[in-house]
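Removed from the display is one protein chain of the complex; every other protein chain stays in position.
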């Protein structure tokens, strides 16, 4: 399967947990955001426990987990927001 | 009937209409605020038309028209308020 | 949260009728304290038109002693109804030009909901119950603003 490159960002406690703010990731074409998350959860096992208390964005819009990624997408994993 | 002295105040368009800001009035003991108003409406006939678009206060509290006045009371005739 | 809230004496509040320009920042500083997290302010100022006519300026007058009493009553009701900390209510009297603030209200509270609700309650109640009158001046004359009739007790017999 051909692979695509996407930008992946982590914020807040998720960034602390992974020690990773941002990287270019290589993913199989047609992967969903859920599958992208699973790849990172394999690399950082403690991430898995946060799956139900986080959201994901694709190109700076909140997105459903079954959204498919495209080459050049910017994907971010976001803990509950607490601005204000 | 013994008479009492009260302070009477007019505000806004009522003051303009009567040309009277404030006076000491002499009234029969036991007069109601409605009766106080009638006395002034006799003196200033154009006041009468405002009876239903004004309120009255006694000692700086809004009062019912059938409230009886006492010596030394401060009575004010108040058009609709428009602060803010 | 309400249970934790320490009710604050109305003595720390501020009520004023002034004839000079209102200083909003001074009022905000006055209500601001470390246990708060939110301040909501309302700034009411002179519009350049009224009912489609171009306004030249306004004049406000008040039954001053009663107006201050009513402003204090409003603040007391605010403390009773809402978990707020401090209140400042200032109304200007005399001649006001376009754009000048006629009334400024600041409310501080530990949480934003109470601050919003209380501030709105303050201006809504002020407009209905505080004896202040506005006269609008136009190029070709002046009119008293329509205003609202304050609620009054229906009969002295039913009053306490």
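We call the chains A, B and C, going by the order they appear; numbering starts again at 1 in every chain.
Here is the rule we go by: a contact is a pair of C-beta atoms (placed from the backbone, for glycine too) under 8 Å apart; a residue touches a chain by one contact, two chains touch by 3 or more.
Note that this is a predicted model, so its numbers are computed, not measured.
Novice: Given the contact rule set out at the top, which of the displayed chains would the hidden chain touch in the full complex?
Specialist: Visible chains that the missing one touches: A, C.
Novice: For the chain that's not shown, point to the residue among C:37, C:94 or C:151 touching it.
Specialist: The missing chain is touched by C:37.
Novice: Which parts of chain A face the unshown chain closely enough to count as touching?
Specialist: 9, 11-13, 32, 53-57, 60, 62-64, 66-68, 76, 78-84
Novice: What does the interface between chain C and the hidden chain look like in terms of residue numbers?
Specialist: Touch with the absent chain occurs at residues 24-25, 28, 32, 34-49, 98-99, 110, 112, 115-116, 119-120, 123.
The rule we apply is simple: only the chains that are shown with their structure count from here on.
Novice: Based on C-beta pairs in contact, work out which chain pair has the most and send it over.
Specialist: Most contacting pair of chains: B-C.
Novice: For chain A and chain B, what's the span in angstrom between their mean Cα positions?
Specialist: Each chain's C-alpha centroid was found; their separation is 74 Å.
Novice: Between chain A and chain C, tell me the centre distance in angstrom, where each centre is the average of that chain's C-alpha atoms.
Specialist: Those two chain centres are 50 Å apart.
Novice: Report, in whole Å, the distance between the mean C-alpha point of chain B and the mean C-alpha point of chain C.
Specialist: Measuring from centre to centre gives 26 Å for this pair.
Novice: Give me the residue numbers in chain A that touch at least two other chains, ranges are fine.
Specialist: Residues of chain A touching two or more partner chains: there are none.
Novice: On chain C, where are the residues touching two or more other chains?
Specialist: none
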